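Shown below is the structure under consideration.
Yeah, one chain of the complex is gone here, protein chain that is, but the others are all in their spots.
Let's look at chain A:
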Amino acid sequence: MTPSTAETVLFWVLAPIMVLAASGLLFARKAVHAALCVITVMISLAFLYVAQEAPFLGVVQVVVYTGAVMMLFLFVLMLVGVDASDSLVETLKGQRWVGWLAALGLGVVLVGVVGRATYPDAVGLAEANAPGNPTGVARIIFGQHVFGLEVVGALLVTAALGALVLTHRQRLKPLVKQPERAAARVAAGARLTPLPAPGVYARHNAMDVPALDPDGNPIDESVPRVLRIRGQEAGTAEYRADTYRRAVTAVLAERGTAVTDGEVDAALGTVEDDPRPAAAPPGTTTGPTADIDLGGGSTRTETER
């Protein structure tokens, strides 16, 4: 029995791809690329299994290896961090060369032995696969290897338990949830309501325009902290809503006081002593260029506390 021409073509197409992808695993800088290379090798292997009269194993290869095992690898890569790259510091002197030599020697020995050995004439699986490949495999598994299958089942359960135990993390601090956070906020006397949105009652609702309180005074808190620290907060004078101002002007006019801008400002008490710089045009930064530490408190997530 010799492989058919189609199978030969398939082999010579897939074999270089597989060896290249395997080398990709060896040389890839990023772990994700290595994982993709391994997935390529595994899918090609599934093709070879089907070509080698083992369709059941071909399907299992795709389902178990590429579907489950490699996805598990990708999940762990997500957990551990994609950029967890190799360190280039040699902790063992000369380990790299010895490793290369050992691997090369292993390859030469394996290929030499396997390639030069004499094999009996290939029998082929046409007879064994007569009732169907999965049927034949099942007869052997559930005939001669029942106990082995039971042991493997126990192994799988143990492995699942082991993974649960190994990745279990004991809670060292009490869990902080919304009620606890609210109580802490009240106890600290901090602001209980949400911050006002920028631009409320002002004439402009851009992010850098502070909201105005009922007296017409700007509320600094309403502008995002980053903009405030960078000094990109807009001046209030030009965006101040003049509803209140008009009301005051009207009241003053009713009283018969002469109405000038200065008097109204004096009446309003909103003379701008320290005018903030106007909003910077996009693309320019007026504030410090270096990164500012905004404090860990804001960016830290709940789980890390």
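Keep this in mind: a residue touches a chain if its C-beta (ideal position, glycine included) is under 8 Å from a C-beta of that chain, and two chains touch if they have at least 3 such contacts; residues count from 1.
We take it that contacts and distances are computed from a predicted model.
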Name per UniProt, for the chain absent here [options: "Sugar ABC transporter ATP-binding protein", "Integral membrane protein", "NADH-quinone oxidoreductase subunit K" or "Fe-S cluster assembly ATPase SufC"]: "NADH-quinone oxidoreductase subunit K"
Sites on chain A contacted by the missing partner chain, in the whole complex: 2-3, 7-8, 11-12, 15, 18-19, 22-23, 25-26, 28, 31, 34-35, 38, 41-42, 45, 48-49, 52-54, 56-57, 60-61, 64-65, 68-69, 72-73, 76-77, 79-81, 84-87, 89, 91, 95-96, 99-100, 102-104, 106-107, 110-111, 114-115, 119-120, 122-125, 127-129, 133, 136-137, 140-141, 144-145, 148, 152, 155-156, 158-160, 162-163, 166-167, 169
